[in-house]
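Coming up: chain A.
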Amino acid sequence: MEYVNIIIDDKPIKAEKGQTILKAARQAGIGIPTLCYYELNGQQLENRPGGCRVCVVEVSGRKNLAPACATEVMEGMEIKTHSLRVVNARRTVVELLLSDHPASCLICSKSGNCELQSLAQKLGIRDIPFKGEQSMYKKDFSPAIIREMNKCIMCRRCETVCNKLQTVGALSAVNRGFMAVVAPAFEQDLAQSPCTMCGQCVQACPVGALSEVNQTRQVIQAINNPAKKVVVQTAPAVRVALGEEFGMEPGTIVTGKMAAALRRIGFDYVFDTDFAADLTIMEEGTELLGRISKFMAGDKSVRLPILTSCCPGWVNFFETNYSDMLDVPSTAKSPQQMFGAIAKNYWAEKIGVKREDMIVVSIMPCVAKKFECQRDEFKENGNPDVDYSLTTRELAELIKQFNIDFNTLPDEDFDNPLGASTGAAVIFGATGGVIEAATRTAYEIFTKKKLDKVDFNALRGLDGVRSATVDFDGTPIHIGIAHGLGNARKLLDMVRNGEANFHAIEVMACPGGCVGGAGQPFHHGDFSKVEKRFEAIYREDEGKPIRKSHENPYIKQLYEEFLGEPCGEKSHHLLHTHYFDKSKQVEVEA
Partner candidate 1 sequence: MTQIKSLADLKALKNNIQEKMDTRAKGNKDGLVQVKVAMATCGIAAGAKQIFDYFLNESEKRGIDIVLTQTGCMGYCHAEPTVEVTLPNKEPIVFGYVDTKKADEIIEKYIKNGELVEGIIPVNYETVAKN
Partner candidate 2 sequence: MAKYKMHLLVCGGTGCSASKSTEIVDNLHLSLKEKGLENDVQVILTGCFGFCEKGPIVKVMPDNTFYTEVKPEDAAEIIAEHVIKGRKVTRLLYTDPENKEHIADAKHMGFYKKQLRIALRNCGFIDPENIEEYISNDGYAAIAKVLTEMASEEVINEIKLSGLRGRGGGGFPTGVKWEIASKNHADQKYVVCNADEGDPGAFMDRSILEGDPHSVIEAMTINGFAIGATKGLIYIRAEYPLAIHRLQIAIGQAREYGLLGKNIFGSGFDFDIELRYGAGAFVCGEETALIHSMEGQRGEPTFKPPFPAQSGYLQKPTNVNNVETYANIPIIILKGANWFNKIGTEKSKGTKVFALAGQINNVGLIEVPMGITLREVIYEIGGGIKNGRAFKAVQTGGPSGGCLTEKHLDTPIDYDNLIAAGSMMGSGGMVVMDDTSCMVSIAKFYLEFTVEESCGKCTPCRVGNKRLHEILEKITKGNGTMEDLEALRNLAGVIKDTALCGLGQTSPNPVLSTLDNFWDEYVEHVKDKKCRAGVCKSLMRYVIDKDACVGCTACARNCPVNAISGEKKMPHVINDELCIKCGACIERCKFNAISIK
């Protein structure tokens, strides 16, 4: 490593050559404020347009101020980060941003989590000296995401995330000057765009310009409606992140407290999506083995690889971008929807409640799940299998609204039978987890041998695209894994062009998998938080007495009592789905 000598605020520093002033300063413990800058460490994502100008610093010998995020250190550079000139400029820039931003912090969904708000606080701004025209845009409601462009500060994080990380291409800057805004092509509504509702834009937005559709009020009403039985299911990744909303360290496992809180909120049955994850393995694993067996027997009509289909952002993505390959993904519904189908068709009958009188609420680390539960194919006579899907953040909000002191709650268990799950289900929350869980089950069924070591470390990790070959007792099974839709595109293009020979591919739309989901507590670009949740998922798995889906006794019971066999007729009807060609939405954009 080559170093250069620089001076920041009179402090001599050895900085790595080629580094930006911002990084050199932060390493030296000097925190230069930023706003548009957004980086997901290790995920090859950097939004560095140099547009907000909040990070400007004074560099000796330079006639104007330099953006610290975009200026490389040079030998002998003298930098001032808080001279009068810098402080005045930074303050004026933030005042300018505030002058075109609604001062509606009291009622903004992002209040308390807003980076502009905290910047204004940090700089001690008590007045906005510039009065003038404010941007006015109509609110854009989609099934999952709300755009309030009046609040947009043109940091372009959403645009970069949508195009570079996810390669979705739904958002880009349009118009010029004061009228410039980030929007779908032709300023159409998000719902008409190629948007996959993955919500990474919401996760990245520093202000409240992008947010999820909030359904806490509907849920509170349902809970308080005596005519309704309200069932709640919680996704695996929620339990390793929810604690952050209550001041706990990222990666703290709060499964027990969460179950206790849900019960105190008033849900009639506190169940677990993990149960449905085990069910998914039964269905998807069986489908996978069926396809592989047929393929190996020389059946040319079988298409491999099989693609996982648990992630709704990913499903939207391939329906839009790979409409020529709609027969490739697994037909298995996602765990959320399998749960809904079982709850309303099996559990409702079992407890003697009419389908219409049961409300299924899901707690998801996800924004796209809100869209998924509204899809027509997941409804029966207009009644959805899952009525409301809340994000981890919305659950935290509910807990706070119900005056529950989360930190002092005792650990409680989920209700049975739909609350019982295995370690295989828990790891659905991390990239590589679904395919590992499937491998644990498929191995035993395929080889008819007992699997002693359930940890498939080759399938774990946070590299964007991974591949591994698992030895099924002499039969090599090639597995591909991608998280982040841009990485998925790389893998899918290889498949489409016949350059890859995978048997199975797992895709998660969000970086890190569901632990990095758009519905999780805001990480503000600190990806180490996601990494800690990721590690917690595997800790939770390890602590589970049963770690293979097919060994879940309640799953066995469900097949015996109700479903018959995996991929059987009843399963086919209740637990499988089909996909739609949405490629037109891309053409409009092109």
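In this section, a residue touches a chain if its C-beta (ideal position, glycine included) is under 8 Å from a C-beta of that chain, and two chains touch if they have at least 3 such contacts; residues count from 1.
On the choice of candidates, all candidates are chains of the complex that A comes from, given by their letters.
Because the structure is a prediction, the values reported are computed rather than measured.
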- [ ] Please name the candidate from 1 or 2 that touches chain A in this complex.
- [x] 2
Open item on the list: With touch defined as at the start, can you tell me which chain A residues reach candidate 2 in the complex?
Closed with: 49-54, 56, 64-65, 67, 70-72, 85, 88-89, 92-93, 96-97, 99-100, 129-133, 153-154, 156, 172-173, 175-180
